[in-house]
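Of the protein chains in this complex, all but one are displayed in their positions.
Going in written order, the chains are labelled A and B, and every chain counts its residues from 1.
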Amino acid sequence: MATTALSPRVGAYPRSRVYEWLTTTDHKKIGIMYITSAYLFFLVGGLMALAIRTELAAPGTQFLNPDIYNQAFTMHGTTMIFFFVMPMLAGFANYIVPLQIGAADMAFPRINALSFWIIPFSGLLLFSSFALGGAAAGGWTSYTPLSEAKYAGTGQDLWLAGLLLNGVSSILGAINLLATIFKLRAPGMTMLRLPIFVWTVLVTSVLLIFAVPVLASGLVMLFIDRNYGGAFFDPAAGGDTVLWQHVFWFFGHPEVYILILPAFGIISEVLPVFSRKPLFGYKAFVLATVSIGVLGFGVWAHHMFTTGAVFLPFFSITTFLISVPTGVKMFNWIATMWRGKLRFTTAMLFAVGFLASFLIGGLDGAFSASTPIDFALQDTYWIVSHLHYVLFGGSAFAIMAATYYWFPKMTGRFLDERLGKVHFAIMFVGTHLTFFPMHLLGISGMPRRIQDYAPNAGWQDLNVLATFGSYLIGFAILVLLWNIFATLRGPRTAGDDPWDANTLEWATTSPPPAYNFDRLPEIRSERPLFDLKHGGAGHAPALPSGEGSQP
Amino acid sequence: MIRAPHRARQSLKVVAAASLVALLAGACQADSAGIFPPSPVTEQGVLTQDLYRFVFAIATAIFLLVEGLIVWAVLRYRRRDDRLPVQTHGNLIAEAAWTVIPALIVIVLFVMSMQAQGKIEAKSAAPDVVVDVVGFQWQWTIGYGCPDSYDSATNVQPGQDCDFALTGAGKQGPDLHVPTGQTIRFRLHSADVIHAFYVPRFLYKKDVIPGRVNSFDVVVEQPGTYAGQCAELCGIGHAGMFLSLTAEDRGAYDAWYAAQVEGAKQTPAPTQAGAFTINLSATTAAGFDQTAVSAPADTPLAIVFQNKDQTVQHNVTVLNAGPDGGSAAGQPNAQPGQTVTYAVPPLKAGTYTYICSIHPNMTGTLTVQ
Partner (left out) sequence: MTATTDVLTADHPAELAQGHGDRGINTALLGMLLFISSEIMFFAGLFAAYFSVRARYGSHWPALPEGVEFNINPLVIVATLILLSSSGVIQWGLGRIRKGDRRGLNRAFALTMLMGLAFLAFQATDYVLLANEGISLNGSIFGSLFFTMTGFHGAHVLGGVIGIGIILSRGMTGQFSARNHVAVEAVSAYWHFVDVVWIFLFLTLYVLR
């Protein structure tokens, strides 16, 4: 077949497996490496979370002194955001996007390999700080002046350098994904037939390109402050401390949508397949994704309501408004399930778990959008609750759904569904036990980032509950690890299209060949495989009338 | 195709129910935490509480509606046969409804928030009492009767220029008093990093930022003593930056104020004659210049402490010095650049630890022979 000529990796002579992986430019292998390393970082970040929870189970100092404790949550937050969720979603995007648009690889395969390899190295740089006099301890937000040379040691420099490198990786990855989506779509794959996951990756990549460089400029300025006597954020030398917060959050808020939009995309793939219905309101979905991306750049100062240095009404209204497109998605998902034929595979359970949990996190955010309420809640455990409901109940649940959903495609094997359900049940219960009580702690006044609290503050019971919940989550993750391990040792069980799915990645073998496709079905809607299987007859217009791009 | 075995689904439901019960039990058992903020003690806090209740009601309604729809869909539309369901792609009217209705809701929430915010952030032209709060790693100094220049002066050290200043020692924060029913202005200054002035019963906090002076007005309505705590990460002592605030009627407040002014005038007791002198100093909060000193037993000691740190105050506290195991001296704190002499009663032979009670990481060993 002529297509073999397209394979970048048809070696004429044998090479070792390890060498093959180390030098690969195949988007699928790179995707798997992204995902694997992200899971490893998740375990590290999770162990730090367990340490934090254990310390907080009782007043007094149990086993993390204040110094180590501050390092622990700083590195926990940094690891989870920059080394777990971001690379994880980049990994899924890497693996899935070229397949879903019917391409043979990414637009720039070698840059793709570079973007991946930066991640473990920047991670090592960041973590080397533990051996070099202590990690950064100023929170994942590293507010100045606490992160200036006067108050923070080498760990902070390594944090800056690690994130700068990590940012380079993200930017290169985003450019690559955008070029791939714009240039390598198969014939017939018009923009309005892109699977929603691809759309969310597209918008996320745009956000990355606009937001990450701004963080980079802040990191550089702080680095100059710390090492070359700069005066950017040092009020004593004429600089402005609040400037750091502006720069950080101008990046930081789009960042949180970077962490959730591809998760929305995953859910939008899983729900239709297991409801056996198309995604309800495809165009509204695209529009909502784009408007979240745009609005996301206008809300950053909602993290700074209590600084007394920002114009409150503007940032309050934009923050409120961003709930609207998110709500559209929520209702469209439910409408997708409505009158469907729901199959409760583990992936589907996690998708439904996502809806249930993310809703809570989103509503928490709406409280904070109201400035007076935020004056009470800011920097308390309420915020910790909010951020975990959206990031753990949201992004991490979606990542779990994606893991169960695409594992058969990547390996040709089903993860064990029975273990999967056990995993889901424990993790779901654990999540709410851990993070729900934090609302109550927050409104009763428990500040975040404290290593200790007074025994008479009345906070212990809820903290014990949260700690217990976190152990449950840990146990659930062990079940997942066992499931993956056992499955990989077992035989191949999955066919090419084991879920009876809709999109192109299921139109090739599991796992796909290096060049991805021998042939492609004709693409007439955002569900080419569905059209193929159900012949279009009777369902002829795969898009509702009015969807402009019919051939 | 994969289907959950019946047993698995059954146990799922049991687990879900059990967790719900556990959650509710947890929520109810807690001594002071609930789904509403603790009852506010300021005029402004009451507004916040009302707003919170309103948003809570709306959020609960949305929560119940959406979770209800999810649960309904999950229970009702479970696959029962293999026929393809009707392939609906969208519905313009429905989608418009769930765009417009939430939009209207958030606009209402926004308007209400702004109305409350206007009142909560309002500043009186002539507040009855002005309290200056200086946050530093990791304590507060509170200045009463400080000059007007403090309105904009960013690097202040309440001391001689004010009527009096309060500080706490260790985790025991300063004890502020304010009169009830009157407008109190808090002016917030930082000597080093960012802190946040937070009294949970105010339902309010404000950042304490170096290079800026933030301020806010409150009227405390409920008399009582309320705990406060720093709410912005400020280093390893962040969890121990407490303060306590007592609201009392104007008469009691005035009496307290007069007593404080009187106390500030008193000079510290002179050191005993024949005391053995120990010289200590500190240039940063990282530690004392000497971490091991020695002194003769059963002799009164005078620790002459020179604070060379230009940003924060320190002290020298000898732990377990008293017969009852209490610590010796430690007060008053030495302001930046100041030298303070601490008188320590005669000690028995042995080793003692001295610390700065503001920065418990600053330690040293005193060997008494």
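Basically, contacts are C-beta pairs under 8 Å (C-beta built on N, C-alpha and C of every residue); 3 or more make two chains touch, one makes a residue touch a chain.
Computed from a predicted model, the values in this text were never measured in an experiment.
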item	value
Chains in view that touch the one left out, judged over the entire complex	A
Residue in contact with the excluded chain [from A:A72, A:L160, A:M221 or A:V273]	A:M221
Touching residue (missing chain; options A:I209, A:V290, A:L419 or A:V464)	A:I209
Contacting the left-out chain in the complete assembly, out of A:L43, A:L114, A:L192 or A:A231	A:A231
Those residues of subunit A which, in the complete complex, touch the missing chain	1-3, 6, 101-104, 107-108, 111, 171, 174-176, 178-179, 182-189, 209-218, 220-221, 224-225, 228-232, 237-240, 243, 246-247, 250, 495-498, 500, 506-509, 515-522, 529, 532-533
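Note that only the chains that are shown with their structure count from here on.
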item	value
Centroid spacing, where centroids are CA-atom means, of subunit A and subunit B in whole angstrom	32
Complex interface listing, subunit B residues touching subunit A	1-5, 8-9, 11-12, 15-16, 18-19, 22-23, 26-27, 29-38, 47-48, 51-52, 55-56, 59, 62-63, 66-67, 69-70, 73-74, 77-91, 94-95, 98-99, 102-103, 106-107, 109-110, 112-114, 116-117, 120-121, 154, 192-194, 196, 198, 200-201, 203-207, 209-212, 214, 227, 229-240, 242
Subunit B partner contacts - residues on subunit A that touch it in the complex	66-67, 70, 137-139, 143, 145-146, 151, 235-236, 240-242, 275-278, 280-284, 306-309, 312-313, 316-317, 320-321, 323-324, 327-328, 330-332, 334-335, 337-345, 352, 355-356, 359-360, 363, 366-367, 369-373, 375-376, 378-380, 414, 417-418, 421-422, 425-426, 428-429, 432-433, 436-437, 439-441, 443-445, 447, 449-454, 457-459, 461-462, 465, 500, 534, 539, 543-544, 547
